[in-house]
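Every protein chain of the complex appears in place save one, which is left out.
Now for chain A:
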């Protein structure tokens, strides 16, 4: 304690010591920073404010910068009625199911694949690894038509399964887990063998707990990825039952001439909340994982 205080005490004069730069360049730097903040934050602010005004205000072409009095009304409408026939609540639910399933599914599948590739010796192990690796170069867009054909032949159009399963394998996540597993010392594997832990126990009792941090980080990334999916849901989710919020918003804007901008903006704010919540919640878990485990 005393040493940190001492160094902190020392830091103050040291900070003051460098000669002050000309006020002008300081101000320029601040101006640029401010501009950056405005560029990022202003659209968000406008959406947030717009969602609290009535349709007429925005219809007149005004860009409100202060809160209006219609927040409750707009959000209720967005949640219950939606803009293009599907209630916002329903779309949010669909998006949540899709994003959660994609994130969890990708983690589950890739961690198991990586476990097999790293810890087991079996014929064509290298081939298996390389074929996973190569799919990195094949994003959804490249294989979208054949995939659609398969999904529709299987009758999975307009189902959750159709939304989720075609994108549930992740080469990236598999490779990340593989890299991590390769840093797990062989001695752990051997100690587990001595302890009598079979492959499943070792996976469950050692590998999974050690991977918590990695899983948390990946979950954040994959949830946001899943939430923001656009092209695939656009093709495969055409009925109201499975329409996601991202698709729904596009439809609201595109379908009618008299777009209810206040409802669009309220939906937009609602659509922002889950990914933000996941980032914030998982951030804490992520840091906790970092401080509690080490190899």
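By our rule, a contact is a pair of C-beta atoms (placed from the backbone, for glycine too) under 8 Å apart; a residue touches a chain by one contact, two chains touch by 3 or more; residues count from 1.
The definition used in the following text is that contacts and distances are computed from a predicted model.
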{"item": "Protein name (UniProt record) of the chain left out of view, among \"succinate dehydrogenase\", \"Fumarate reductase subunit C\", \"3-isopropylmalate dehydratase small subunit\" or \"Sn-glycerol-3-phosphate ABC transporter ATP-binding protein UgpC\"", "value": "\"Sn-glycerol-3-phosphate ABC transporter ATP-binding protein UgpC\""}
{"item": "Sole contact to the chain not displayed, among A:24, A:69, A:123 or A:196", "value": "A:196"}
{"item": "Chain not shown, touching residues in chain A", "value": "185, 187-188, 190-191, 193-197, 201, 205-206, 209-210, 292-295"}
